[in-house]
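Note that this complex is displayed minus one protein chain, with the remaining chains in position.
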Amino acid sequence: MKRWALYISRRLLYMAVTLWLIITATFLLMSLLPGSPYNYRDQLSQAQIDILDQKYGLNQPLAVRYVTYLRNILHGDFGISLQFSDQPITKLLANRVGPSMRLGLQAVAFGTVVGTILGVIAAMRQNTWIDTFSSLFAIIGRSTPNFVVAVILQFTFAVSLKLLPIGLWKDGFRSTILPTLALSISPMADAARFIRTEMVEVLGSDYIELARAKGMSETRLAFTHGLRNALIPLVTIIGPMTVSLMTGSLVVENIFAIPGIGEQFTKSILSNDYYTIMAVTILYSSLLLAVIFVMDVLYQVIDPRVRVEADA
Amino acid sequence: MRKIKKWLAPLLVSALMLGGVSSALAQDAQNVLRWTSPGEVTTMDSGKSYDVISGEAISFFQESLYRLDAQSQPIPALAAELPKVSEDGLTLNIAIRDDAYYSDGTKITAADVVYAARRVVDPATGSQSAKDLSFLANGAAVAAGEAPVDTLGIKALSDTELEITLTAPNSYINQELSSSLLAPVNQAFAEAQGANYGLSADALLYSGPFALSGWNGTDISWQYVKNPYYWDKDNIYFDVIDVQVVKEVATGVNLYEAGELDGARISGDYVNLYDGTDDLWIIPTLRMTNLELGVSSSEPLQNLNLRKALLYSINRDELSIAILNGTDAPAVATIPDGIASNPENGKSVAEDFGGQIYYDTAKAQEYFAKALEELGVDEVTLELVTSDEDKQIKEGQYLQSVFETNLPGLKIELSNVPSSVRFEIMMAYDFDLALGGWSGRYDPTSYIKQFETSYEHNHGKWVSPELTEWVNQLETTDGLDFALRWEHLRQANQYLIDNAVVVPLVQASYTYLITPRLKGVVTHVLGTAADVTRAYFED
Partner (left out) sequence: MSDRHAAGNRNSSNRLEVRELSVSFSTYLGVVRAVRGVSFDLRQGETMALVGESGSGKTVTCRAVMRLLAKNASLDSGSISLDGTDLLKLNRREMRDVRGNDVAMIFQDPMTSLNPTMKIGRQIGEAVRLHNNVSRAKAKSRALELLDLVGIEDPARRYHQYPHQFSGGQRQRVVIAIALACDPKVLIADEPTTALDVTMQAQILDLFKELKRRTGASILFVTHDLGVVANVADRVAVMYAGRIVEIGTSDEIFYDPRHPYTWGLLSSLPALAQDGRLYAIPGAPPDLIYPPTGDAFAPRNEYALAIDDLAEPPLIRVTPTHYAATWLLDPRAPAVEPPPEVARRQRLYADRQVNI
């Protein structure tokens, strides 16, 4: 138990340091962005810009701004949005993070589960038409942008067949179905491909042969003995996959008119909304770091060979 | 267990049906409009609004001294009547109506308008629209922090009397007074809210036909609820207007066709698709897109014949219809059509100034040949800077192909950069060609002023004493003599075209799908393109 405590606290320290490095690097890079955060730049006079800069503290030297910012975030104050006229950024993000996170998690969960099953079936029926179909599906899934899938789904199920809502976030779970499907194609394809490759290798292992010699059926073999070993590489990519889904869902969110956070990132960069850029960066980085940490712990649960040994 | 299930099912079904029926009935009892917005609002604070989307939203629930009809003529709103102007045109007295109340029943007084105006120019507020009130005396000084807020040229003589002092006589003062920047703000309420004022629906008071509800800063859907204290509430038909932000045009169209929205903003191919139907509305705006010429930093462009060649080599009809799908109309002058009309005969800008900008390849090639000769070169290379948004990229590519095809020897290099970078480049006064533009307000002078020698945003740094003279006259001596103004505008426009100082391209319009059931929609060239506050369903 003590080993675990030590391990966790060490990891947390690394995460904090990494986050700090990311914050610093982003802050520096951001200060190099051309342009200013004020709209209609072409209509404001320099005098007016100076006044606004002063109000938002943007006229101070970089080092001062940096230290002030760090101090503020340690107190939980992430600043105000310049784009959204002084809305506190924590409120801004808190309102919009929910839907994106929900869609991201649903898409990954659904996608990896279905993809895993497809991958297992493909591996078990190696080189048959099922395998070929599954590979084809994986390639198409990987290459098709998720917004193309989104539009097709929307047109088929919402507009033509009228089975599901065209968009908006008003119908509870039903509103999430089509966007989740659209976003899940990519993780599904990845999972199917990964699992298939791993399973094929695992299914050729000696211990599978031994289990077969015990009199186990092929399906049971694949799912009890094979899958657990094949999952390990997949666990590696699930974490970053989830985070990238949450960040990359902006077009899908727009297509279904969902109040997510996807657009915030790109929009804030394009409009030089400094504090929003920082806050969103911190949010995503923290998520990613947390996810990687969870994955490392999960590894140890799945694969006992990698465990932090409590006793030799 | 089975016994219970037997009567449970029919009970549930009837309950659901009753619920459905009663909500449908409740629905019918209310008049609801399902409206749309192309993006989120950046603010609902009337004093800080600087973009079109927020402005449109605010116009539902805040009312200023005047509002404008479809011809941009003022109608008294918070004001009881048109202002009384002093002889020298510098002082205005406005009577405020006595029966105006906020959405919580508080009376609206002249002091509220004063407070609102001061808020806008106060540097502490940080409003990006502070400059828009510089027509008020000391407006610029206060905004620059050089004068105290109470020196602003606006005073409350009593609860219902307002006195406004101007920097200079302003021919468009009635239109300026319709700005939502002057919508009343109750000082006590605002100060009580402190930093939270305007950041959510319950941190605002509403003086307009509706009250905002269900907005807490970043929502993509909210409602306008009929304001029971509004003085003109009998002319307001809708009880609730549901607003849904839809950023993807296709989704908006789908929702409209499915009957889930009563209106949708469209663009691109959809304009062609709905051409000729009753649902399509094309509403011109005052946004001009121009090809700006960096005369000061590009030697070839200092040659008049080269500039003229560029001016006449563009088929603006083709650009408008084929490339921009009819969302923008060909420019007729350096001033947008619809901004004003000739006071003597009522002719529009197009009718009176138009016909100067046209497409004539032969003529263009003639000018170009002369230019090459005068410059002593066989070919000219120019860099064209555009933003990296779809529309601008398309326009840039079109111009490149047109120039290179029609004027052999002219080579155009495209540079697509983020908007903010394009502004930086233009403000550095160091470019050849740039896709720029201007969105002015009611006074056409601002379109001319773009090229005035001392003006900060004269990106090509064009020098012309004549232009400076015209601008001065328009801003000072011309005053309310609209006939004289019109003449000066005509001359200035002619000058700009004769010297090909700029190459006007197109004038933007908003395109909407609006359900034909909806009547009473008022269109504006400035501000809310399709104003549905006083609209109604004709059933």
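The chains carry the letters A and B, assigned in the order they are written, with residues numbered from 1 in each.
Definition applied: a residue touches a chain if its C-beta (ideal position, glycine included) is under 8 Å from a C-beta of that chain, and two chains touch if they have at least 3 such contacts.
Note that the structure is a prediction, hence the values are computed from the model and not measured.
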Partner chains on view for the chain not depicted: A
Candidates A:Pro61, A:Gly76, A:Gly172 or A:Gly215 - the one touching the absent chain: A:Gly215
Contact with the hidden chain (one of A:Asp50, A:Asp77, A:Asp131 or A:Asp303): A:Asp303
Which residue of A:Ser81, A:Ser134, A:Asn229 or A:Asn254 touches the chain not shown here: A:Asn229
Residues of chain A (touch criterion as defined above) contacting the omitted chain: 205-207, 209-217, 225, 228-229, 302-305
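Just so it is clear, only the chains that are shown with their structure count from here on.
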Interchain centroid distance [CA atoms averaged], chain A/chain B, Å: 38
Footprint of chain B on chain A - complex, ascending: 33-36, 38-48, 51-52, 54-56, 83-88, 91-92, 95-96, 151, 154-155, 158-159, 162, 166-170, 254-259, 263, 270-272
Chain B - residues contacting chain A, complex: 40, 42-43, 45, 48, 50-51, 123-124, 126, 128, 130-131, 143-145, 195, 198-199, 216-221, 244-248, 250-251, 254-255, 257-258, 260, 418-421, 423-424, 426-427, 436, 438, 456-457
